[in-house]
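Sharing a structure, written as structure tokens. Questions coming.
Showing chain A:
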Amino acid sequence: MEVSSDYAVQMHGITKIFGTFCALDKVDLDVKKGTIHSLLGENGAGKSTLMNVLYGLYQADEGEIYLNGEKVNITNPNIAIAHGIGMVHQHFMLVDNFTVTQNIILGNETTSRFGVLDMKKAREHVEGLVQKYGLEVDPDAKVEDISVGMQQRVEILKALYRGADLLILDEPTAVLTPQEIEDLIEIMHNLIADGKTIIIITHKLKEIKESSDTCTIIRRGKYIDTVNVADEDEEELASKMVGHAVQLVVEKTPAQPGEVVFEIDNLNVKDDRGLPAVQNLSLQVHAGEIVGIAGIDGNGQKELIEAVTNLTKAESGTVKIKGEEIQNTNPRNVIDHKIATIHEDRQKRGLVMDFTVAENAVLEKYRTKPYSKNGMLNRAEILSFTNGLIKDYDVRPEDCAKHPARGLSGGNQQKVIIGREVANEPDLLIAVQPTRGLDVGAIEYVHKTLIRERDRGRAILLVSLELDEIMSVADTIDVLYKGQIVDSFRQGEVDEKTIGLLMAGGEQNGKDS
Partner candidate 1 sequence: GTGTAVSSAAGSSAAESTASVASAAGTTSNTTSVDGKGYKIRMVTDTGGVNDQSFNQSSWEGLQNLKKDTGADVNYIESKQESDYATNLDKAADDESKLIWGIGFAMAQSIGTAAKANPDINYAIVDNGYDAKSMPANVAGVMFRAQEPSFIVGYIAGKTTKTGKVGFVGGITSNIIDQFEFGYKAGVAYAAKELNKKITVDAQYAESFSDSSKGKAIANSMFSSGCDIVFHAAGGVGVGVIAAAKDAGKYAIGVDRDQAYLAPQNVLTSALKLVHAAVEDVSKKSMSGEKIGGKTYTYGLTEDAVGIPEEHKLMGDATYNAALKVEADIKSGKITPPATKAEFEKYQSSLK
Partner candidate 2 sequence: MEKTVKILKKPITSTIIAIVCGFAVAAIILAVAGYNPGAAFGSLFSGIFGKPKYISNVIIKATPITLTALSVAFAYKVGLFNIGAEGQYIVGAAAANIVGYLCNFPPIIQIPLVVLAGTAAGALWGGIVGLLKAKFGIHEVLTSIMLNWIAFYLSNLIVNTTMFHQPNSTAAYPVNASSYTMLLPNWKTSDAGLAALSGNKWLREVMLKTDVNFGFLVAIAAAIFISMLLYRSTKGYELRAVGMNRDAAEFAGIPVAKNIVITMLIAGALSGLAAALVITGTNPHRISTLSAFENSGFNGLSVAFIAGSSPIGCIFAGLLFGGLLYGGQSIQANIGAPSEIINIMTGTIVFFVALTKIVPALAVRLEKRGMRNAK
């Protein structure tokens, strides 16, 4: 493509090699000024890497970058910032124990004399931006205390505060609620109206359709195509991305629920700060049924799961599995009662990143035969079990059993966890955000697995912030609001809008308290 000042960004022939791995192979990207341009590709396709090159975090091994038709050499983020590039990273770049304002001004502080911070002025500046773009945040809240959605807004504010004209959003919606996503798209349109240009990375085709003008597709580090979004439908985009046709709709037969396997009765849990987070919550899960908990982040999901898995104390109430109470014991007791949990934070709770994949595969089973005997591990058994898992769940690369889990991509890490938990043959499988950050193909795989396990008679509790996922996978939908189940539906009984309303605290059936 010609170099021209009509384009906010032109990246030509970008090649990036990590170690021995070629993450980007002569990739092109051309983004017209004042448009929203999306970047689509499977997990590990190289999208984040490409954007990190643009932002100066990585140096490309080959290729040129032009901004507004000028060739530039971006060797560090400072230069990118100076050129009006702002980036919201896939993994948030926020200092947890700083306030929102501190995070926003960091590196570009408002000071009175001698480098002394002028927080008052900084606040005013931030509040001005908040007003202008409708990005609601509490400037004095600590980041560790605010919701993920708000953190997202803080990230955007950071970029705007620096006067960014070109905004890169790397998977901004992966952690947002439907409402928040809508808000974000509106914000993006506001920004465009203000003359800015946006590059957005997302795995959600619907969002691409709703937000973007053009879309560039890359696959395994190679440029595939750039299309006009209006000209393509979701299936076409998906198949371009994966390289073959995909099925976007979850196929499943109606549930055949058995007896009650799992039962929560009047559970109360407090959060880290001692405030009630789960209040008199009751629910049941039957064998052969997927119960989905729909809710906006921060309505007690975290505390509910922590109490069930005994990471925190329940104030009162009971949690029963097959009639036995397990609350306020310990995590091992939960596992011993055949509850398996896919935790939302795979790197923190799900895996020991520096253990090998094989060691991770037996994280709950290492004490049992045949994986150990008389207190000694049986490595051969562990290895053969792991290789089975790798094969069954198509973990890539297939020879990874003896390599550290850190080396796997997020999607493959997730496969290891799911495989491990399913292999525990649990009576209850709890899946929290099991598809977070995964690409379409991987999501399809996870959903199929959940349904397969349901059909084998397991009880499944699915907690997800993605309403789509709940709507398409769950047999029973419980809506969580302010730590309570405010309503419950069978699949098909209800539409997305109603549930979205309930999640946001709207009234329905007079059940709201």
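Basically, a contact is a pair of C-beta atoms (placed from the backbone, for glycine too) under 8 Å apart; a residue touches a chain by one contact, two chains touch by 3 or more; residues count from 1.
Candidate selection criterion: all candidates are chains of the complex that A comes from, given by their letters.
Model, not experiment: these values are computed from the prediction.
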Options 1 or 2: the chain contacting chain A in this complex: 2
Residues of chain A defined as touching candidate 2 within the complex: 17, 19-20, 61, 309, 311, 330-336, 341, 343, 348-355, 359, 363-364, 366-367, 372, 375-377
